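A single protein chain has been omitted from the complex, and every remaining protein chain is retained in its original position.
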Amino acid sequence: MPPSDDAAPSAAAALIRLREEMERPPYHWFLKPRPEAVDADTGAVTITLPFRPEFRRSPSEPGYHGGVIASLIDLAGHAAVALRIGRMAPTIDLRIDYMRAAGNGDLRATAKVRRAGRTTALADVEIMDCDGKVIAVGRGTFSTFAG
Amino acid sequence: MPPSDDAAPSAAAALIRLREEMERPPYHWFLKPRPEAVDADTGAVTITLPFRPEFRRSPSEPGYHGGVIASLIDLAGHAAVALRIGRMAPTIDLRIDYMRAAGNGDLRATAKVRRAGRTTALADVEIMDCDGKVIAVGRGTFSTFAG
Amino acid sequence: MPPSDDAAPSAAAALIRLREEMERPPYHWFLKPRPEAVDADTGAVTITLPFRPEFRRSPSEPGYHGGVIASLIDLAGHAAVALRIGRMAPTIDLRIDYMRAAGNGDLRATAKVRRAGRTTALADVEIMDCDGKVIAVGRGTFSTFAG
Partner (left out) sequence: MPPSDDAAPSAAAALIRLREEMERPPYHWFLKPRPEAVDADTGAVTITLPFRPEFRRSPSEPGYHGGVIASLIDLAGHAAVALRIGRMAPTIDLRIDYMRAAGNGDLRATAKVRRAGRTTALADVEIMDCDGKVIAVGRGTFSTFAG
């Protein structure tokens, strides 16, 4: 007997839902993050951030502002946790390690839930540039408390 | 005898320089952070982020997106370190703790250098809402290596 | 009318309680941390760690092992939160910044609760050496959920 849709929504349905959620925050109207995939087995979420010149830290050199990368890590980690628990999961804390400069290409974030408990969840995020190099990693604690 | 400008630039000169630097990154043309003060004794930097609707996480409720707060922490911490060492100081890592939701009012960031060494510096940042409540704290390691 | 002991235990009573709690964990029988004071107004907790040669990272040079400093930050942050909420508060995450090497002298930890909510609390810890210099800072998220 196949699993019911209620118990385990398909990855395709999760991706549709993620795309809807991703368009709600007004700040995302500026960033324009694009959900690409939800892994059916792990629930890992892949989100692309298409490059735009307003993401740069310098007018004369390539490279993203650290705040844009932090924003992508926050929203990707949140997306993975929210998808897992089926509701919003406010960020409690966030940590970002910048590893190398990204050029002026699209970024790709992959976020995985490491643990989801009754009050908090832990998510890991990797940010890759368009050459597939990891340019930053993030880790965050999110609130899962239903109240 | 007054201190020479080379050895200890006045707080007023530092504020002018900070305002120039703050306008360079294209991402700041979106955020529009506004340097308010540089403390003459401690070098602490105060930067206001005037509220705009595009900073929200929800179209229907008040409150900033976590990525905007992370961005403000990154740029304020960087500003304090850069002012201290007299050049850019790329962010190595950044940690943000979200303490309470901010409403739709301006934010105020205060950033202090805790330690500045030959290769790295540590900065602490507090974000207050317009009622003077701390809504988030941040801490970051920045590169001070001259090469 | 004086405040009742139930609503606001005196700093002296809190210190007695803290000393009892500090002796319970078997790992503390090795570390031997010594609670010194509880601030009546802020609830900040001060704990001394008397130096012992087995805390060193090197047999030939002065200085504490980073793990000992991390342990002191963990237990001091926990003590401040546990005192505030009146029960144990398991550590969810912990961040330590090592600022300068401490010599072979006692360490002093001061821990303050920055926020205590229904499910998590945030605490800040500073570690000073015997000259009063800050040698490390820590920040942690602790669980306050009563179940």
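We call the chains A, B and C, going by the order they appear; numbering starts again at 1 in every chain.
By definition in this document, contacts are C-beta pairs under 8 Å (C-beta built on N, C-alpha and C of every residue); 3 or more make two chains touch, one makes a residue touch a chain.
No experiment lies behind these values; they were computed from the predicted model shown.
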Among shown chains, those touching the left-out chain: A, B, C
Options C:Ala14, C:Ile96 or C:Ala123, residue touching the unrepresented chain: C:Ile96
Where the unshown chain meets chain A, residue by residue: 95, 97, 99-100, 114-115, 122, 134, 137, 139, 141
Positions on chain B where the hidden chain makes contact: 92-93, 95, 118-120, 141, 143, 145
Absent-chain interface as seen on chain C, which is shown: 24-31, 53-59, 65-68, 70-72, 74-75, 78, 90-98
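FYI, only the chains that are shown with their structure count from here on.
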Relative orientation of copies chain B and chain C, as a Cα rotation angle in degrees, nearest 5: 180
Geometric centre distance via CA averages, chain B-chain A, whole Å: 24
Shared interface positions of chain A, touching two or more other chains: 92-93, 95
